[in-house]
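If you scroll down you'll find the structure; I have some questions about it.
In this view, the complex is presented without one of its protein chains, the others remaining in place.
First chain written, first letter: the chains are A and B, and each begins at residue 1.
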Amino acid sequence: MSEAATLKAITANRLTDGAVVYLADGGAWRETLRGCRLAQSAEECAAMEEVARWAASSNLVVGPYAIDVTMDDAGAARPASLREAIRIEGPTVRPDLGRAEG
Amino acid sequence: MALMKAGRIVPDPWVRVADADALPDDGQPALVGLARWRAERETLERHNGPLGILLRADEPPSPIADALDRFDLVALDFPRFNDGRAYSSARILRTRLGFTGELRAVGDVLRDQIPFMLRCGFDSFEVADPDAADAWAGTSEIGVAYQAAADARTPVAALRHAASRTPLPPAGEHRPLRRPVAAPVPAARPCCAGDWAY
Partner (left out) sequence: MYAYDQFDRALVHQRVAQFRDQVSRRLSGRLSEEQFRPLRLMNGLYLQLHAYMLRVAIPYGTLSARQLRGLAGIARRFDRGYGHFTTRQNIQYNWIALEDAPDALAALAEVDMHAIQTSGNCIRNVTSDPFAGVAADEVEDARVWAEIVRQWSTLHPEFSFLPRKFKIAVSAAADDRAALRIHDIGLRLFRNDDNEAGFEVMAGGGLGRTPRLARTIRDFLPTAELLPYLESVLRVYNQHGRRDNIYKARIKILVDALGVEAFRDEVEADYAAGRCDAFALPAEEERRIRAMFAPPAYPALPAETPRDRAADPAFDDWVKANVVPHRVVGYAIAVISLKPVGGIPGDASADQMDAVADLAERYSFGEIRVTHTQNLILPHVAQRDLYALWQALTAHGLASANYGRASDIIACPGLDYCSLANARSIPVAQRIAERLAAGGREREAGTLGIKISGCINACGHHHVGDIGLLGVEKNGAEAYQMTLGGDAGDRAALGAIVGRAFSAEEVTDAVETVIDVYLARRVNGERLAETVRRIGLGPFKERLYGTDEGGKDRP
C-alpha cells in the first residue's frame, strides 16, 4: 500500500442506544476500532459503505459515514481526527467516562 | 395515493386537471391550480360540476378569498412534510375566511402530522401508504389543546373556567368569526363537529 493511501473505517451510532460503533467483518458492528474492517482502496470503502447503508435501512445503525484511520506504532488502528478520537474515547474532560481504547 | 377521511380510506372522485388539459365534461369534480384559476376564471366558474383548487405551499389563500363559495374542495400542498406553510393557509381558510368545503392535505403527508393538520382545519388527506388508515386508527392522540385553532376543540383555559365565557373584543380591529353553514363533510369527522369554541 502506498504511503499516500488513507485507511478508512466506517462508523455509525447504534439505533437502540446511540453507542458509537464501527463496522467489522460479517456486517457486525463493534464498539472498538480493534479488529474492525479497514478499507485500503476506494473500492473497498465503497463496498463497506454499501454494507453500512444496508445496516441503516435495516434499523441496526443510524447515520453511517467513513472516517480516516491511521495505524500507530503498535499496529493498532486509531482515528486520524480529534473529533473521531473523542468519539471513540469519550469526552477529554471526563476520562472516567470514556472507553479505555488503545 | 389513497384518500383518507375520518380515519378511513375512501374513493377519491376528484380529477386533478393539469393546466394544459381540458376539464372533464361529464360533471366530474375538477381540481385545478391557482395559475389556471387566475387565467381562466370565467370559464372555470361555468364548469358543470364541483370545482376544487390546489394551492402550492408558496401560494397563500388570499387570492381565492372572494371565490371560496365556488369551491367544494381546497387542496393544500406539502412539498416536504416539514414545510409548514400550509398549516397557516388552512387555518386562515377555515377561520378568517370561513371556508366550509373539504380541505385536503396533499403531497408529503405523513401520518404523525395528521393530528396537527386536523387541528388546523384539514379534513381529508392524500397519503402515500394505504395502510396509513390502519395506523391512524391506532394513533394515540393528544387530547389536550392549550390553544384554540381551527377545530372545535375547546382550549384548556376555557375548560378550566367553564362557567365563564370570555366575549371577543368588540368588532373593529377584530372581526368575529362567522358561524359555518352546514358543511358537506362526513358525519364522523373527528375533532371538527362544526361548532366553534368561544
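We adopt the following convention: contacts are C-beta pairs under 8 Å (C-beta built on N, C-alpha and C of every residue); 3 or more make two chains touch, one makes a residue touch a chain.
Keep in mind that what you see is a predicted model, and the values were worked out from it rather than measured.
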| item | value |
| --- | --- |
| Touch criterion as defined above, residue of B:13, B:27 or B:84 at the omitted chain | B:84 |
| Absent-chain interface as seen on chain A, which is shown | 13, 15-20, 56-59, 62-63, 81-83, 86-87, 90-94, 97 |
| On chain B, residues whose C-beta touches the chain left out of the figure | 60, 81-85, 87-88, 91-92, 95-96, 110, 112-113, 115-120, 135, 138-150, 155-161, 164, 166-169, 173-177, 196-198 |
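Just so we're on the same page, only the chains that are shown with their structure count from here on.
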| item | value |
| --- | --- |
| Chain centre separation in whole Å, for chain B relative to chain A (CA means) | 48 |
